[in-house]
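Here the complex is missing a single protein chain, while all its other protein chains stay put.
Per-chain numbering from 1; labels A, B and C assigned in written order.
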Amino acid sequence: MLTLFIILPLCGAFIIFLAGKYSKHISYFMGWFIPAILSILSIKLLLAKEVFTYNIGGWAPPLGITLVGDGLSLLFLAVVNVVVLMAAIYSIPYIEKYTSKWIYFALFLVMHASMNAALLTGDIFNLFVWIEIGGIASYILVSYVVEPEQLEASFKYAVLSSVGLLMVLLGIGLLYAYASTLNMADIARVLSAKPNPKLINFIVVLFIVGFGTKAAIVPFHAWLPDAHSSAPSPISALLSGVLIKSLGVYALIRVLFNVIGMNAQLKEVIIVLGCISMVVGVLLAFYQWDFKRLLAYHSISQIGYILLGIGLGTPLGILGGLFHLVNHSVFKSLLFLNAGAVEYSTGTRDLKQLGGLSGKMPITGSTSLIASMSIAGIPPFNGFWSKFIIIFACIQAGKFWLGFIAVVVSLLTLSSFLKVQKYAFFGELKEQWKELKEVPWLMCLSMIILSLMCIGFGLLLVPAIRSFVFDPAVSVLLNGIKI
Amino acid sequence: MIQIQVLLVFMIIAAAIAIGTSDLLGAVVSIGAVGLGLAIVFLLLQSPDLAILQLVVEILSLVILIRAVGIKDTVNVRERRFIATSISVILMGLFLVFASLAILEIPKFGNPAMKLSFLYLKDGFRQTGVPNIVSAIMLDYRSFDMLAQIVIAFTAAIGVVVIARKKIYVNKDKK
Amino acid sequence: MTEYFLCLVLFCLGLYAILIKRNLIKIIIGLAIMEYAVNLFFILIGYKNSGTVPIFSSLKEPRPEIMVDPVVQTIILTNVVIGLAITFVLVLIAMRIYEKYGTYDIRKVNRLKG
Partner (left out) sequence: MIKKPAQGMTLIVKTITRYTVVLILMFGMYFIMNGHLVHGGCFAGGIIVALSIIHIMLAFGKDVAFKRITERAIKLCIGLGAFSFLLLGIIGFTKGAFLYNFFRKPGVDYIGQPFSLFSSGIMPLMNLAISLTVASGFCAIFLALIVYKPGGGDKNTGRKL
C-alpha cells in the first residue's frame, strides 16, 4: 500500500516522458489523475489510525530499507497529496503557453514521488537521497521559463541547498561512524544506550543548518524569496505549500525528535530560531511591492510560527504547530495561486500597477480575500484557530513574551495583507485593465476548493476528528517511533 | 597510513590552487587533479568500484566544465575584501575546532564499528549469490537507493534538456 | 585522526570558495570540492586496518572479518551520482546565465533584490 505512493508518480513520470510528446492529453491526464488517486488513498490511510510498515525487497529493518507510515508521516502525506492535486489541476491551463509541457509534468511527478518517499522512508540516508531528488527537480522547475531572473534564483537556490545538504551528509557520516547503522529507529536506540553530548551537539548543529536551509529558517533563508517569487505560480505554491515543509520541517523534526531526542536546550534553540524567523520575515515583507515576493517573505514568517509551536514541546504546542502547518500549506498555496491568476491575466506582479481587480475577476478576488483573512488570523477561518492554539500554548508554558511576539507578528501580517487587498483587488479600476477576464475554469476550480478548505479546516479541532488527524502525530513526536 | 596523508595534502594543495588561481581553465584542471587524487585514495582504501566510478565521473565532469569555461570569460575578480574574508576565515576556524572535537568521539581511523556491515559481509554472499558485496547491497538490500539513483539520472537528463531548449513560448509574439 | 582533520580542511576550503568567490564557475568548483571532501570522509570512516576488498573470490575460504566496510561504499556510489547530476544542472544554468547577462560575475547577476 505504502509503495504505491512512490511507484505511481514515478510510473506516471516515465510514461509521460515516453509518450507525452505525441499527445499532450496523456500528460495532462497523468498529471491530475495520479495525485487524485493518491490523495484519496492518503486520506483513507490517515483515517485508518494505524502504523503501517513495509519492508522493501522483503528485508527486515536493519538490513533493508523500511517504509514507515506512522501518524506524523500520514498527516504530512495527506497534506502533500491534496496540495499537489490542486497545483496539478491549476497547472493545466497555466502551462498552456509554454513548450515542453510533458517534461514539466514529468518533473512535477518526480517531485511528487520524492516528497512522498521522503515522508515515508525510515532510513536516514534514504531520506537524504530523496530530499536531494526533490531538490534537483525543483531547481529545474524554478527555471522552467528560462528568464534571467529565474535562472539567477535557481542558481542561488541550488547552491545554497546543496551546501546545506552536504552538511547534512557530513552529519549522517558522523552518526553512521558512531552508531554503525542507518535505520532511524536503530540509531535512536543506540544513541539512547550510549549518549555522547559532544558529538551529538555538533551533529545537531549540522542538521539544523542543513534542514534549516531547506525549510528557510531565518539565517539560511536567502534563497526563498528569489526562488518563490520567480518560479511559475503552481510551482511556487508547491514550493511554499509543501516542499519546504515535507523536505525541510518534516525532516528536521523527525530527526531532532525521533532520532536524536529533544532536550531543554534544543527546545530553546528551536524557539529562538522560530521567533527570529517570525519577526524578520514579517518585517522584510512589509516593504515589498512584488505580490509573490511579499508572499514568500510571509512564508518565512509562518514557518517561524510552526517552529515556535513545535519547539514548545508541550502536547498543546505541538498540536498547534502541526495544525498551523496544515493550515499554512492550504492558505499559502491558495495565495500563490491567486498571485498566479493575477499574473496570468494582467502580466504583472507589481502591486502599484494593479487595482480594482475584484470587479473583473470575482473568483480570484473573493478567494484571495478568504486566504488573506485566514493568514492574518481573523476568527472564523482556519488560521485563527491554529494561531490561537500556539499563543495559548505559549501562555500555558509560562512564556508570556513569546505569546506577545506572536500576537504582534499576527497584527503586522494583518496590516500587510490589508495592503495587498487594497492595492490589488479593491480601489479604482485602472484604465489598462478594462478588458480583463476571469481565468480559465480549471484554475478557478482549484482555487475554490482550497478556499473551501480554508473555511472548513477549523472543524479539524473537533475532538472526534482531532483524535484521527492530529493525536497520532503528536504522540509520535512525544513518544518516539515504534516499529 | 602515511600514503593517505600525503595524498590528502596533495589534494588540499590542488584544491587551494583551484580556488586561488585567476585562470578559469587552470582551476578546472586543478579540480581534475583533486578528483584523481580521490580516485587513488579509493584504490588505496580497498574500494576499486569507487575508484573506477570516480575516474570516469571525473573525465565526464571535466569535459563539461571545460565546455562551460570555453566561453572565454575574462571576468576575474581579484580584489581585497578584508571584512568578508576575515569573517569567513573565522567561521571556518570555528567549524574546524568544533569538528575536530567531534571527530575525537567517533571510532579511530582503521577501526570502524561495523555492526550493520558485518551482517552484510557474513550473510550477503549466501543470501544473494553475488560475490561483490557492494553490488549485493546496492541492488538487493538497499535497492530503493538504486531506484533513487536512477530517478536522479532521469531527472538530470530531462532537466538539462528542458533548460537548454531554445523555443519557450508556443506563440512567438505572445510574451 | 590526522586523516579526518585533513578531510575537514578540504571541506572548509570548498565552503570558503562558495562564500568568497564571485565567479559562477568558481562557486561550482567549490561545491565539487565539498562533494569530494564528504566522499573522502565516508571512505575514511569505513576503512579497516589491513582490510581487503569486499568481494569474494572463491567459495572455499570466506573471510568476512577482514573486509572493509561495504555500506559506506554504497553511500558514496549514490553520492557521486548526486554530485554529478547537480554539477551538470548548475553548469547548464550558469551557461544560460552567461547568455542572458553576458558575464559569470555574480555582482552583475543581480536583478533580484530585496
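Just so we're on the same page, a residue touches a chain if its C-beta (ideal position, glycine included) is under 8 Å from a C-beta of that chain, and two chains touch if they have at least 3 such contacts.
Because the structure is a prediction, the values reported are computed rather than measured.
The chain not shown here makes contact, within the complete complex, with A, B, C. From the options C:Leu13, C:Val38, C:Leu77 or C:Leu90, the residue with contact to the unseen chain in the full assembly is C:Leu77. Of the listed residues A:Cys11, A:Val209 or A:Leu445, the one in contact with the hidden chain in the full complex is A:Cys11.
Checked against the hidden chain, the listed residues B:Thr21, B:Ser100 or B:Thr128 yield one contact partner: B:Thr128. Where chain A meets the omitted chain, the residues involved are 3, 7, 10-11, 14-15, 17-18, 54-58.
Of the residues in chain B, those that touch the hidden partner chain are 48-49, 52-53, 56-57, 59-60, 63-64, 67, 70-72, 125-132, 134-136, 138-140, 143-144, 146-147, 149-151, 153-154, 156-158, 160-161, 163-164, 166. Contacts to the hidden chain, counted on chain C, fall at residues 53, 55, 59, 77, 81, 88, 91-92, 95, 98-102.
Keep this in mind: only the chains that are shown with their structure count from here on.
Common neighbours of chain A and chain B, listed by label, are C. When the C-beta contacts at A-C and at B-C are tallied, the pair with the greater total is B-C. Note: centroid distance chain A to chain C, computed from Cα atoms, is 28 Å.
Chain geometry summary: the mean Cα position of chain B and that of chain C are 2 Å apart. In chain C, 15, 45, 71-72, 78, 82, 85, 89, 93-94, 96 are the positions where the chain touches two or more neighbouring chains simultaneously.
Across the assembly, chain A contributes 125, 129, 132, 136, 139-140, 143, 146, 177, 182 as residues in contact with two or more other chains. By the touch criterion given at the top, residues 11, 15, 18, 24, 27, 31, 34-35, 38, 41-42, 45, 71-72, 75, 78-79, 82, 85-86, 89-90, 93-94, 96-97, 100-101, 109-112, 114 of chain C touch chain A in their complex. Of all the residues in chain C, the ones that touch chain B in their complex are 1-10, 12-17, 19-23, 25-26, 28-30, 32-33, 36, 39-40, 43-49, 51-57, 62, 64-65, 67-74, 76-78, 80-82, 84-85, 87-89, 91-96, 98, 103-105, 107.
Residue ranges on chain B touching chain A, taken from their complex, read 98-99, 101-107, 112-117, 119-120, 140-145, 147-149, 151-152, 154-156, 158-159, 161-163, 165, 167-171, 174.
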